[in-house]
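On to chain A.
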Amino acid sequence: MVFILGVNFPERNLVAKSLQGFFGVGGLTSARLLSRFHIHPTCKVGELANKQVLDLTAALSDMKIENDLRRQVLDDIKRLKETGTYRGRRHALGLPARGQRTRTQIKTAVKQNRIERRL
Partner candidate 1 sequence: MARQSPRGVVHAMQSVRSTTSLRAFLSQRSAAPAYIIPGASLSTRTQQWKNARGYATEVQPAAPEIDFAKFHTQPTRIIPRSPAYFSGSPKFIDHLLRLEDILAKYVSLPTVSAAEAPRKAWFKLPQFRDVVGEPIATKKYKGLLKLLQRLNRIDPNLMPKAVRLSLDDFIRPGNPYGNKPAPATVDNLGRARGKGKRKASSAVVHLVEGNGEVLVNGKTLVEAFPRVHDRESATWALRCTARLDKYNVWVAVRGGGTTGQAEAITLALGRALMVHEPALKPTLRKAGVITVDRRRVERKKPGHVKARKMPTWVKR
Partner candidate 2 sequence: MVSSFCWSCLTRLRQTPRTVLPSPTAVPRGPAFHTSAVRFFPNPMMRKKPGQELGGPKYRQSKSARMKKKKPVDGKARPPPVGERKALRKRIVLSNPNALEVEGMQELTEETMVDSRLRGNVLALPVPMLDQLRAVQAFKPKQGWSIFRRPGTVLRRETLEMGRLFDNISGVGEDKGTAVKKIITGSRKSGKSVHLLQAMAMAFTKKWVVFTVPEAQDLVSATTGYGPLSDENPNLYVQNEATASLLSRTLIANKTILSKLQVSRIHPALSAVQPGMTLENLAKFGVQDPASSWAVFQALWAELTATSATTGLEKNFTPRPPILVTVDGLAHWMRNSEYRTTEFEPIHAHDLVFVRHFLSLLKPGKDESTLPNGGALLYATSTSNNPSIYSFEVALKQVAARHAGVDPSAPEFPKLDPYSNPDSRVLEAFISTKPTSAQEGMLEVQTIGGVSRDEARGFMEYFARSGLLRETVNDEWVGEKWTLAGGGVIGELERLGRRLRVAAA
């Protein structure tokens, strides 16, 4: 088991996949992180050198991920609402915010567009 940014990862998992477990790290960010520290894409967590683990942790802690990112997203939605913009209103109503049609197919918006968005 290897700790990266305080999270424990099993050794047989791929590093690229494990990094994507963090909120805010997707495929591209993870690949860029790997290449930054010369880790090949098929590397397993167990194969990481200690220095690479520390480097990864340091890099991740500098990034805005996890709760910081969640808070920022919520703040953004709240700001939209408070300044009274159209997008803020649409979020409050639970409707699509980017000019999509609302006659059909708005399930995603109903589910996600809220002031207190679940992330």
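Things worth noting here:
We take it that a residue touches a chain if its C-beta (ideal position, glycine included) is under 8 Å from a C-beta of that chain, and two chains touch if they have at least 3 such contacts; residues count from 1.
If you want to know what made the cut, all candidates are chains of the complex that A comes from, given by their letters.
Keep in mind that this is a model prediction, so the values were computed, not measured.
One chain among 1 or 2 touches chain A in this complex, and its number is 2.
Residues 12, 31-32, 34-43, 47 of chain A are the ones touching candidate 2 in the complex.
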